[in-house]
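Note that one protein chain of the assembly has been removed; the remaining protein chains are unaltered in position.
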């Protein structure tokens, strides 16, 4: 148990602890200003960890991947004419300079910047309507469940959807969107022919697909626990059940708001979301419903297992106590009678030659009577 | 227990494992393109298993059953004039060529094709509105519960409803729709006089009717468990209870979305669904409500049985321990007194002739006192 | 337990088993045509059991009860002019000829006929709108709970409400509606002055009133169980609790859809339902709410009783084990010491005259010490 | 336990048993006419118990209390001109003549009269719209919880609100509305300046205020139970918990429909309810929400206490059994060895002088070994 790290909830919350705690304190100072204005970003310390910015321009006819080194130079240039969608992908949230540059260029809302930096957000979609200060943008936070060394973690992903631009922020560079890159590069893909909201759909779809291997692993764990319980179980089963329940609670806590988020995107009209995207969003929604369904099924299943295990334990206790009782009930009286004839007082029976065989006969009768009684009570 | 196969949920999901796993991996590659475009179908391996395509044309005056051998030739010909409804029934999902041909001819939506091939879908109705690319069609996924060798399986059925055409896909050829065929062949049947949506109703009705024998079997199992519990139960009852609970959870997981699906069909206006069909759908809806009601009743009933069983076990333990205690409480002190007079030290009592009868008298008094005490406490 | 008949749910479903199973198989053949067309009725076997058809014509000024012998002759004649409402009451569902005659004359919907014959329906109101084929009629199924030899049964009642006609079907002739007959006969009654829907209200009111004596009986059973539990309980209490829970589940399963049904009738506008009737329906609705409230209260109450009983059992076990432990803890060591001085090896203490009194003194000290320890632990 | 009277639900239902059962049977005759027509009132027996009728006329400038002796004479006279609101307060429901006189004068609806006489109604507001037969009136039933000799009772109060008149019926004359009388008499009170609906508000407010002392008493009981449980508890705690749970269920059953009732009054527009009254109703609504909140908190709290108690009992059992096991495990083997050397057969060890000290040494080693083993298992 010692290797088991801190509290489960924290695990979901802190993403990667190093990066997270360096960025933003978990509990905000009470009364502090809401949101993070862009000029405040410079005040937040930037650690030396690498931040990768990739810009992907694509249209039906072309697709270009471009690693950005100088963010300011990049933001100053215009996008090529053939580009119908620009996807700016920022991996790593440690360089505040980069985030400020992007936030200023695209006039991101201070509340959104706060959410994007403050890890452990509940998945949600926020529509920051166009205002004199900020152009309208759809801001989306999602959580990607990962299994690291047997622990369940969540990586936060944030997206800003404009009309022709999608900006994505993720904590670490990893091949989550490899398949999406692949589809962008293949000439004929439906993705290339569609707009920025369809790209958002593809990214959310990729995130939701990450739930399935975790569910499969759960299914395996449950199977093992079921086998162990039905075979009689040992005390470690209890800890396994507890850990599995805890992980189920956490996963549901992530999947549930994802469902709300995707439902909102598939239902509500929003200028950035095309009709096609909304239809495809329903497909992700169906996946999430299925995930939640499975989680619920697992929950009921593990509850049934817990009950069965507990009943097995009681049943076992019963068996043990029954044995004890039979043994005691048979021998304790006999021992008393033997003790009586071991007394050193003048006992008439002790004079007779017949006493010993009679004693054994008496014992046999007593035992037979008790065995009969136990049989009648159904104990034997 | 060893004969018991893999995890319950998987059982519901995998239909027939051979066919299912050959078709489509359970967990999609994260980020892969959503839906299956028709040209991608050729890339999916087709196994050698037989696929049966049956075309049924009918109208008030005639009905023709036609086994299709060459799907392409068939799709190229026109339907006869007297045919008011054409039902294309495809049994077996292993020949991608057939599926592609039908999908291209009827312009089925890529998301629907994915759902139809990816077994283990949640029952649902999806209305793919007409678009320049695809004509509008109602796509329906249903699950047919089956009991195979004591295990609960679900067969997925998919339907595409057009104005005058119904295309149905099912995993295996079996006499599920025998009665429907029979009604189609009988001249006077209401089915012949109605439109394609009424055929859909008849098929869904047949699927829902398959729940009833399974419920009846449940009712029998519950009855057996109740008898066993009230008779005192043995430890196998626990495993039976656990298995029944698990199956109830699974069945509800199938029936619940079926209810939603049928409710949607009976309530929402849709161009393909006639008013008459909607009225008849309400009848299926009532059946599903009754099924869910029964499942809920069974669930409460089995919970009550579990509690009763556990209480019986405690009660039993109580009885056993009570016996143990009475025996011990009576004989342990007596044994001590016998032991005292067996000591080899000079004991005055051991000199007297009266000691032995007095000792027995003392024992009698002690036992009487204890029996009195137990009576007062209600233990005897 | 052997006298206890089949499964609880079945009991609710099968009404009277003889009549019910003769009429309609519980599980429909999958895929069979929905509904029963009138011409199919003749195919269903009619048993020889008596069917009573009563026709009651009434208006503000007159009321006539008329036992119908020849159903065809009766249906061919016109109703008298003074009759503002005609109530055709059919008791017994075994003569298909009668049912067919009525169904054809009043053009009853095939789905309604199926529901009316297929016992064990969920209470519901179905509005079959007027169509070229069928005139509009409100079809209502209700369940009347009855207590027969300690078992809870439900009798199904069906009603067809037209503008000036009410047709009622019931399984057996019994004085359920005696009071209603009485009110119809009394000149001044509000019932006589109102329309057919008010008659429907009166019949539903009579049905709902049948719940109250059953609830009262429950209240009595709960009281007995409570007394028994608080007095310590015996193992039969468990079976009583189980049976009561089961009956509560069943009764709620009947009352809940009755509530929905009456709510629908009191809320929805329907041509056959007058404003007055809707006001009075709210009164039945209040009754049903109260019934459900009581059932819920009973459920919580019996759950609390179960918990209390289980706790009492544990507490009792505790007490027993405590006694056992005290006895053992006091005498087992003493017995050992007595055993030691019974050993036949040379023991110096056995030589001394003082050993015996010292031994008793030692025992006294040991016992005193243990009693002191038990006191401190709160066991004595 | 013997002093404990009949069933809990009945207690809520029967108000004061004498009065209640004399008035109206709990279970209505099935099929009896709904509602009570005024002319039927005379048929109900009037007992000799005193009925007090008080008429209170008030306006901004004056307020007059008037005890009515002759109800018919009183109803024949007109109200004074200065009176803006007339409140007719009837205490006691035993004189059917009085009730009939009022019902006829104010044309009260038969269903309302039935509800008012039939005690144990669920709190509700019923708007009897104006009809040719009856003028529109708002009919309100409320329940006033009382604690009588440790039992929870409910007094039913009924109100008819007209435009300028309020008629109230209560079962017994008691100082429930003393404060309201006081406010009516004081010249400047807001109550005097407002209309009849504001008076209704004041009465409902007074009724709801009666919940608070009962909640406070609950809070005290819970505190005592908590102390008792955390101190280890005894078996009476179980009965206290059971009784408290039962009372909580009952109180919630009363408070919940009161909440609905007040919510309806504060939300729905109704001609008799002024805007000001609706604002003030929200205040009562807040009180009821708080009451239900507290009841829910108490429920969760007592559930937690039950669990804690049960766990404490198990823990205790554990401790006891542990002691038993330690004692037995140490002394039972030793006793056996002592027994061996007490055997009367030729035993070489019994010849040696060293045997006795060696025996004790052996015992010491055995005990030490066992103690070590227990320490390792964490039992000591």
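As written, the chain order gives the labels A, B, C and D, with residue 1 at the start of each chain.
Here, a residue touches a chain if its C-beta (ideal position, glycine included) is under 8 Å from a C-beta of that chain, and two chains touch if they have at least 3 such contacts.
Values in this document were obtained by computation on a predicted structure and should not be read as measured data.
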item	value
Touching residue (missing chain; options A:158, A:304 or A:344)	A:344
Of D:62, D:130, D:230 or D:368, the residue in touch with the unshown chain	D:230
Missing-chain contacts mapped onto chain A	1, 6-10, 26-35, 37, 110-111, 114-115, 121-122, 124, 126, 128, 232, 235, 238-239, 241-242, 245-246, 249-250, 253, 306, 309-310, 313-314, 316-317, 319-321, 323-324, 327-328, 331-332, 334-335, 338-339, 341-344, 347, 349-353, 355-356, 359
Hidden partner chain, residues of chain D it touches	176-180, 182-183, 189-191, 201-202, 205-207, 209-210, 212-213, 216, 219-220, 222-223, 226-227, 230-231, 279-280, 282-284, 286, 289-290, 293-294, 297-298, 300-301, 304-305, 307-308, 311-312, 314-315, 317-318, 321-322, 324-325, 328-329, 332-333, 335-336, 339-340, 342-348, 377-379
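Criterion: only the chains that are shown with their structure count from here on.
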item	value
Cα superposition angle of chain A on its copy chain D, in degrees to the nearest 5	145
Chain A-chain C separation of Cα centroids, rounded to whole Å	43
Separation of chain A from chain B, taking each centre as the mean of its C-alpha atoms, in whole Å	27
Chain A: positions in contact with at least two other chains	342
